[in-house]
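In what follows, a single structure is set out as structure tokens and then discussed.
For chain A:
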Amino acid sequence: MTLLEFARGPGMQWALVIFLVGVVWRLVGSFLLARNRDLSKPKGTAYAKAGVRAMIMRSIPPHELEKNIQFQHLSGYAWHLGFFATLLLFGPHVPFFKQFLGFGWPTLPNIVVLVIGGFTLAILIALLIRRAIHPVMRQISTLDDWISVFLVIIPLVTGFLSYSHVEIGAVRYETMLALHILSIEVLLVWFPFSKLMHMFYTFPSRYQVGVAMERKGVKA
Partner candidate 1 sequence: MSTGDANDSLRSIGVKVEPVSPDDIDAFTLNVLPLLHEVRHALERLLETGEPTVIDMGSIPLAPGEFEKIDGALGTGEVRAVLESMGPSQIYETQFSGVWRITHFNAANEIVGRFIEVTRMPEILLAQETDVRVGLDLLTRKLSGESD
Partner candidate 2 sequence: MRKEQTLGEVLAAKGVSRRGFMKFVAATTSLMALPPAMIPKVAAALENARRPSVIWLPFQECTGCTESLTRSHAPSLEGLIFDTISLDYQETIMAAAGHQAEEALAEAMKLNDGKYLLAVDGSIPTKDKAFSCIGGKSNYDVFVEAAKGAAAIVCVGTCSSFGGIPAAQPNPTGAKSVTEVLKEAGIDKPVINVPGCPPLPNAITGVLAQYLTFGQLPELDHLGRPKAFYGQNIHDRCYRRPFYERGQFAETFDDEGAKKGWCLFKVGCKGPVTYNACATIKWNGGTGWPVEGGHGCLGCSEPGFWDWGGFYKPLSQGQWGGWKTLGVAAAAGAAIGLASVAVTRSRQAKARQEAKV
């Protein structure tokens, strides 16, 4: 079995299974966590409104901090959008999703995806370097942070190398494509057990904070 056959065969199968088992396990586990009953008298009861408001407001930098976190904020948005644009709007990627969903969608010309992907990769590398040299960032970075950033960068790098059809020693396109698919599979396996779970947690937790604050009568 060649590397590509493994990547398109058992590799893909197991990565998807592990991803799903892990994600559902963690979601069920965390949503059903036992919480102590709050016995205080609620100071506000517009929970849904407060929850939705928090989901929106916490996605925008607070005015007081705007200057300090502008770079982080914008670069964060930029690479997230770039990553998903590259993932979803590159023609050859669509059949991957089509196999699950049964339908596809229009895509962008390769040159546009290349530019977006290039920017995304550049931002991610800049953020990785910043994490390495910024004294505060270095202090608060965990192994999870390092591995997660690394695993998000690798598919982009292997994707570019696959696309360009360069031969690096004995590694030709078919092997590079296999490495590209495998890099996604590793990302899928790592996903449920890492901070990448924020993809599912971010908005529910913001909602939850909004509800808690409403109950306490805090406008946040």
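Quick note on the criterion: contacts are C-beta pairs under 8 Å (C-beta built on N, C-alpha and C of every residue); 3 or more make two chains touch, one makes a residue touch a chain; residues count from 1.
Behind the choice of candidates: all candidates are chains of the complex that A comes from, given by their letters.
Just so you know, these numbers come straight off a predicted model, no measurement behind them.
Listed candidates 1 or 2 all sit in this complex, but the one touching chain A is 2. Across the complex, candidate 2 is touched by residues 1-2, 4-5, 7-13, 16-17, 20-29, 32-34, 91-96, 98-100, 104, 107-111, 113, 165, 170, 173-174, 177, 181 of chain A.
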